[in-house]
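Complex shown without one protein chain; remaining protein chains in place.
By written order: A and B. Residues from 1 in each chain.
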Amino acid sequence: MFDSAETGAKLALDGVSSGYGTIAIIRDLSLSIRKGEIFALMGKNGMGKTTLLKTILGLVSARAGHILLDGRSIVSASPKDLIKSGMGYAPQEQPLFTDLSIRDNLRLAVPSDRTLEAALEHVFGHFPFLRDRLGQKAGTLSGGEQKMLILSRALMLKPDLILIDEISEGLQPTVIAQIAKALKAEQSERGTTILLVEQNLNFALEVADRWAVLKLGEIDDRGVTDASSRERILEHLKI
Amino acid sequence: MLIPANSAPSSELKARPGPFVPAVISIRNREPTAMTLLLDIVTTAAILFIVSAGLLAIFGVLEIVNFAHGAWLTVGAYCAVVTGGLGLNPWLALPLAFVTGAVLGGVTERLIVRPLYARPLDAILATWGLGIVIGQLITLWFGRDVQFTENLLSGTIHVFGANYSLYRIFALAAAAVIGLGFAFLMEGTRLGLSARAIIMNEPLARALGLDTSKIRLVTFMIGTGLTALAGVLLTPLTSVDPTMGVAWLIGSFMLVMVAGSSFGALAIACLVFGGAQVLVSTFISPILGGITVAVLSALVLRISSKGFARV
Partner (left out) sequence: MLGILALCALALVIVGPMFLDRFSMNVLTRSMIYAILAITVDLLWGYAGVLTFGQAAFFGVGAYATAMLFTQVGSSPTLIGLALVLAIIVPVVLGLIVGWLSFYYGSTPIYATVISLVFPIVVTQLIYSGGTLTGSSSGLVGYTGLPFGLEGFFRLSGICLVIIAVGALIFVRSDGGRILTAIRDNETRCAYLGLNTQRIKIVLMAVLAGVAGLAGFLFANASGVVAPENTGFIFGTELVVWTALGGRGTILGPVLGAIGIDYLSANLSGELPFLWQLIIGSLFIVMIIFLPNGLAALVLRFTRRGRSELPIESSPELVMKTSLHHKNSIDGPLLRIDKLEKSYGSQKVLQDITLDVSPGELVSLVGPNGAGKTTMMRCLTDGNESSRGVVRVAGKDIAGMIPNQIVALGVGRKFQVASVFESLTVAECLRMARAALETPSFVSDSDVLGLPSAAIEILQLTGLDQRLSTQVSLLSHGQKQSLELAMVVALEPRMILLDEPTAGLTKAERTTIGAILKKLTSELGLAAILVEHDLDFVRDISSRIVVLHQGRLVLDGSVEEVVNSEIVKTIYSGGDHV
């Protein structure tokens, strides 16, 4: 079921290892994300979730293994190429240019100003509050609004695969609900595939079709979201 | 007796107050009036700004100190020599210098600077080496003698009750054009937005798919093009020889260190330190005036490592 050669996989990782310098963070990891599904990768801090996303995006180079996007290897692709070929990324650490306006933050996500207006209309559909506040500096937004901006930026080019790093961190339930709604809409309206890295169990189980738990750079457990998922995942996440 | 050290090819420079003192200030015999002093201060600041702008553009975005900066000023000045030699309108030297400087800059970024982004101190050394090479190539081509260029503008102009060099007033305007042009480039264009994004948060810029290596290349080319342009603008103020640029290097370097990545801060630094230089040169000694910028910049950096960058 999780064979990396699975047909119809949007993104497949096979035996991937990566890290920084002599430090191995991801160890021999295999994972397959199907076209059109929302997949939640759970795990506590320091378990390699962010590094995994960076490895997929080419920001950290994989030392071993294969990464396939639509069946083609992307191990040596640059972030620029991947974004051009339809990948979106919502990072967690220092994710915004806080001194730039909302408009400029969004503008940096499109390759040319010609396509800017159409892309803006697309994200206004999910988060209408952005429309009236384009001139405001990103750093002056509230925490929840910043997260919505980060997600909006990842959606600008209407990607067909989005990598999202802990978008729910530190947010109120009402904001989380808005984000969940946007993700589900992307999935149902455009068939977008979404890989979520999460610590928030409630949010992850609400949106994800399938999940996996990452521990010390390896997949510890995985399954389809169902009634027993909560207990199983909590077993891995609890103190 | 030993052969004296052949260390510095600076014998030509001795006509100046010292090898590291750009001859910015016209040394007058008569007492300066308040108005000429004020004009000296603002026009000196303008010249310093013109000369440092290219270095700042590169340092601000790339965090690399281009120690071949002086060589690019020299290249620009020799563009004026070539233009004169071909009998062309002297103003044509400006676009010629910009293009020459930018093209050479592009080659330099690719071959020399790019491998050294992770080693900024080595980048200083490699670009210094490049400065030596360019200086020697110019010497081989043009000889080491002082060259003469046609004046871009000559004569004086009557400003606020004082007769003052027309060219220095023009330099003020040129500095304003360069400053505003850069402000527009940074604030009003996509390239500027990308460059600012890299300054603020390079990892994020890369994660968003910005082509950081192309932006670095273009920034370097603009910086060196601008520097060569500044070289042309210097020709009416200083003699042209293969080592002329070195005299300006340290001053610009110090001003850029103080200004960080901000053109506004550079303008302020030029005004404050350039002003101090004029005052020291006028009232104490032009020789000491020549080190005012460097010494004051070093002290400002000692007190606050961010210099004027927070202004």
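Here, a contact is a pair of C-beta atoms (placed from the backbone, for glycine too) under 8 Å apart; a residue touches a chain by one contact, two chains touch by 3 or more.
Just so it is clear, the model here is predicted, and its values are computed rather than measured.
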item: Given B:Leu37, B:Val99, B:Ile124 or B:Leu191, the one touching the chain that is not displayed; value: B:Ile124
item: Which residue of A:Ile33, A:Ala62 or A:Leu171 touches the chain not shown here; value: A:Leu171
item: Contact residue for the chain not shown (choose from A:Ile25, A:Leu163 or A:Ile194); value: A:Ile25
item: Hidden partner interface residues of chain A, rising order; value: 19, 21-25, 44-47, 166, 168-173, 176, 199-203, 216, 234, 237-239
item: Where the unshown chain meets chain B, residue by residue; value: 1-10, 14, 17-21, 65, 112, 115-116, 119-122, 124-126, 128-133, 135-137, 139-140, 144, 246, 250, 253-254, 257, 285, 287-288, 290-291, 294-295, 297-298, 301-302, 305
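Here is the rule we go by: only the chains that are shown with their structure count from here on.
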item: Intercentroid distance (Cα basis), chain B paired with chain A, Å; value: 46
item: Sites on chain A touched by chain B in the complex; value: 54, 57, 59, 79-80, 82-84, 89, 91, 94-97, 99-100, 104, 107-109, 111-113, 153
item: Of chain B, residues touching chain A in the complex; value: 190, 193-194, 196-197, 200-201, 203-211
